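Reviewing the structure listed below.
Here the complex is missing a single protein chain, while all its other protein chains stay put.
To keep things simple, chains are lettered A, B and C as they appear, and every chain counts its residues starting from 1.
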């Protein structure tokens, strides 16, 4: 499946809407095991993405992804800023070679891993991205698969980011970045894959 | 030799005058191996000592020493505050038992060591106080002995306080706290021992 | 026994800022702070540190400091105080953050001490 410029833009605007809708929930999740700002961070960041994208009249995939990266890098303010920012920056670079969705999201995952040094099982957004990449490889990304990946962060003990400070006490809580990544991929299913 | 209340007061007022006179020099010494505030710290502290002592009409040794301690503890603002403060507090306590100068200064040295955990040779004020205590034990405290102790801090490498950060580079410099302690004991010679 | 955190810095802005940083992740922990001299200069103040210790609502206090002379002042205040006070020679901000978050998480003293041990650098 190809990610055209128009679809990329629709995807990210849908993501923005979902983040705004669940802003308080994301911050509540972050309050439990972090500092309680993931919702407002992502709301600020995706709002800036929206502003950047609305300026683009004829969207081109790499440019859309790059504008999203720049907005997230400069406006999020938390760890999720450089992480999502690196993901979209890698996707933008890759989009110059291919617009295949699986390859793009895989590049995004590499960007996150490069920046945050987290692995699968560390209870971070990587735990959403990695199974999504696998599902996309088999052309089998569904909302159920996404929910399953997100929920699977619950029993994990956080090993990266602020949640790692609470150690054992992070067990049983959803990872906020995994949840916001879930919205990103639900938006992808809605705007691009369906 | 006994430290009467009047002599104690005269001693500390003389010390204050010496500190004010050499304020800039003490700060310069501290700029070389520390943060450049020892002169202003001690000036502020001894100024407060003076204010406290001037309120005492009939000086009593323990009370004079205690007032000095309180002023130094609350007004110096640098490491020398708790150090000189602990010295005078120990002296004030000891003065309830004896006003023998050797025993008082020895108690002061113990106060400094308890607070700062420094030993002889660490390039601190202890390197002035320790030889002074020895000289007092032999009733042989002179200005020469004081100068010799102070100067002997030059070749040492700082192991405590801010100067310890510059390590090797502290070698060759006088320790500011050793120098200010030198003034304290020169004032003692002038007002009490002579 | 509730546990609280005391922050002692040489600079008023650092103390306030560390408080701000930590409160976000430990909103229910009693955290008090003292920074700089009475006049707002760089240094430490017996009165301000004493007030931070007295005003802390917890039964038992974990204290963190930036440089050695704030430790000596903490020591003096601690000698005069009845509260159980532990002064940690840990990385200042990282130690205070770790302790606060763990107290917020309801961890026991032994567990907190174990987490702080690798942060000891002074």
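In the analysis below, contacts are C-beta pairs under 8 Å (C-beta built on N, C-alpha and C of every residue); 3 or more make two chains touch, one makes a residue touch a chain.
Please read all numbers here as calculations on a predicted model, not as lab measurements.
A.B. asks: As a test of the contact rule: which chains in view would the missing one touch?
C.D. replies: A, B, C
A.B. asks: Using the definition of touch stated at the top, determine which of B:16, B:35 or B:191 touches the missing chain.
C.D. replies: Here the residue in touch with the unshown chain is B:35.
A.B. asks: Among A:27, A:86 or A:99, choose the residue that contacts the chain missing from this document, as touch is defined above.
C.D. replies: Of all options in A:27, A:86 or A:99, contact with the hidden chain holds for A:86.
A.B. asks: Contact with the hidden chain only, please: which chain A residues?
C.D. replies: 35, 37, 41, 73-79, 81-83, 85-86, 115-116, 160-162
A.B. asks: To test your reading of the contact rule: which positions on chain C touch the chain that is missing from view?
C.D. replies: Given the touch definition above, chain C has residues 9-18, 20-21, 24, 35, 42, 66-67, 91-94, 97, 118-119, 121-122 touching the missing chain.
A.B. asks: Kindly note down the residues of chain B that lie in touch with the hidden chain.
C.D. replies: Its contact residues with the unshown chain are 31, 34-37, 162, 165-167, 169.
Heads up, the rule we're going with is that only the chains that are shown with their structure count from here on.
A.B. asks: Could you let me know which interface, A-C or B-C, is made of more C-beta pairs in contact?
C.D. replies: If we tally the contacting C-beta pairs, B-C comes out ahead.
A.B. asks: Return the chain whose centre of C-alpha atoms lies at maximal distance from the corresponding centre of chain C.
C.D. replies: A
A.B. asks: Just how far, in Å, is the C-alpha centre of chain B from the one of chain A?
C.D. replies: Distance between chain centres: 62 Å.
A.B. asks: So the centre of each chain is just the mean of its C-alpha atoms; given that, what is the distance between chain B and chain C in Å?
C.D. replies: 29
A.B. asks: Counting only Cα atoms for the centres, state how far chain A is from chain C in Å.
C.D. replies: For chain A versus chain C, the centre distance works out to 37 Å.
A.B. asks: Return the residues of chain C touching two or more other chains; collapse runs of consecutive numbers into ranges.
C.D. replies: Answer for chain C, listing residues that touch two or more other chains: there are none.
A.B. asks: Would you mind listing the residues of chain A that make contact with two or more other chains?
C.D. replies: none
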